[in-house]
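Just one protein chain is left out here, and the rest sit where they should.
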Amino acid sequence: MRIYGFQLSFRMDAETSADITTPVQDQVRASGIHEGFVVLFAQGSTCALSTMEFEPGLRKDLFSAMERIAPSDIDYAHHRTWNDGNGRSHVRATVVGPSLTIPITKGRLDLGTWQQIVLFNFDIHARERVVIGKVFGEP
Amino acid sequence: MRIYGFQLSFRMDAETSADITTPVQDQVRASGIHEGFVVLFAQGSTCALSTMEFEPGLRKDLFSAMERIAPSDIDYAHHRTWNDGNGRSHVRATVVGPSLTIPITKGRLDLGTWQQIVLFNFDIHARERVVIGKVFGEP
Partner (left out) sequence: MRIYGFQLSFRMDAETSADITTPVQDQVRASGIHEGFVVLFAQGSTCALSTMEFEPGLRKDLFSAMERIAPSDIDYAHHRTWNDGNGRSHVRATVVGPSLTIPITKGRLDLGTWQQIVLFNFDIHARERVVIGKVFGEP
């Protein structure tokens, strides 16, 4: 049984999503693990991880849904704590969640054909977003 | 330390939920692992995993909440990409999320009394849904 840790960084624009499947799959390959899983974690309180079919339409639709959960045109108590304006970013990140664990079989991520690993920068500023990974399993 | 992989398939109607606790517990028993956890992953971009008290009322209530997050009576940019009609299915799946990790103590899943493992087929078509599992831990 083996563990292999990695860290990935992505320069992301404000309120956008990124397909990080290829860099994660590259790390899984580098780990040499064939049967196991990878733990992924989005570091920070205004970013989150999930999976989706990464195409331009859904990228928009997802942010439209986020507007229904945490609209941009309302007041947030958070703004009075820090005098900033990213209350919606925090709420969206908490609802989607920072952690994602994906099984590995025969050295490959067990994703569906139209299912990509997606990192969300919900912040209202461009940010360098960091994903921590740990691959566990048998070579 | 041991790893035990499995795959479960469920024939599911459009926009419905299924209690998969028993088949998962059966796999945990088959694994022989007494102290550890199981990684579960819903393969595909229109299905998701979480836990809930699986009773008919809540099964309805959950889909009513999904209507608030991703309504069925609005337009989705996704529909223009593929000319299909399941934009809401994708959005709901991404928000709920595909991965769930449950601890195992003394050979049993650490679920609460009224807490079942629930698989959602958010797609607008009946689908064969696949859950990949990896049990990790000590016999």
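Think of it as A and B in the order they're written, each chain with its own count starting at 1.
Going forward, a contact is a pair of C-beta atoms (placed from the backbone, for glycine too) under 8 Å apart; a residue touches a chain by one contact, two chains touch by 3 or more.
From a predicted model like this one, the values you see are computed outputs, not experimental measurements.
Colleague: Return the single residue from A:62, A:91 or A:104 that touches the missing chain.
Modeller: A:91
Colleague: Could you list which residues of subunit B touch the chain missing from the display?
Modeller: 1, 35-37, 50-53, 55-58, 60-62, 65, 68-69, 95-97, 99-103, 105, 110-112, 114-115, 118, 136-138
Colleague: Name every residue on subunit A in touch with the hidden partner chain.
Modeller: Touch with the absent chain occurs at residues 1, 3, 5, 39, 41, 43-45, 68-70, 76-82, 87, 90-91, 93-95, 97-99, 101, 130, 132-134, 136.
As a convention for this text, only the chains that are shown with their structure count from here on.
Colleague: So the centre of each chain is just the mean of its C-alpha atoms; given that, what is the distance between subunit A and subunit B in Å?
Modeller: Going by mean C-alpha positions, subunit A sits 19 Å from subunit B.
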